[in-house]
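Inspection log for the structure reproduced underneath, given as structure tokens.
Missing here: one protein chain of the complex. Every other protein chain is in place.
Then we have subunit A:
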């Protein structure tokens, strides 16, 4: 059964696109067929993070306006043997150029060929958001431990609960271990309890995420990186495995613990 999952946040800059790229890549590495859809029409980024920017010939607006067939617009990521595809957003168009009905049509025609369809939602709650959630079965809500991101996340949960999607799953991104340990920001439990939705996973803040994205490589490709492990764990949980949460404690001790925890 194919699943369409929207990755959303409300607030900008919390890592929706990075999360979409990395979860998609992690699922593809697990052998699933994944199609990523960039819905941030006018401010596309997903192609850049995947290093596919200069391969774009047709985009989602070309598909909608019937200048191209859907399969022509899909870009194959050659690194993952036919497992990862991207439907890029248009850059010189805007969010109103696609309607909810058209979005549903696109996603439905992708369902046959893909196990997972991940939709990268733009920031905000306007048309772009509505289009993104229109075709989704489930949602992943990305937030950071900042109070402003959590506020926006709360608003999004409210909006999602009014739709057929229901409660999203929570991904807490860019956790700075020291700040969370010192109680300077809300910790994982507090955030989860405050938003009262299921926690899908946590991802630590890491400079390599940016470094790697800049080169067009999702961080997931580097198995040793802590942020990468966070995304890999999320992918495994999505596939039904039970994976313990990563520890917040200082890196050296936690590293060995993680190794042990996994091997048991």
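Just so we're on the same page, a residue touches a chain if its C-beta (ideal position, glycine included) is under 8 Å from a C-beta of that chain, and two chains touch if they have at least 3 such contacts; residues count from 1.
Keep in mind that, in the parts below, contacts and distances are computed from a predicted model.
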Undepicted complex member, UniProt protein name, chosen from "Ribose import ATP-binding protein RbsA", "ABC transporter permease", "NADH dehydrogenase" or "Probable septum site-determining protein MinC": "Probable septum site-determining protein MinC"
Selected from A:2, A:91 or A:222 as touching the chain missing from the view: A:91
Option from A:56, A:160, A:180 or A:238 whose C-beta touches the chain left out: A:56
Residue ranges of subunit A at the interface with the undisplayed chain: 42-44, 48, 53-57, 91-92
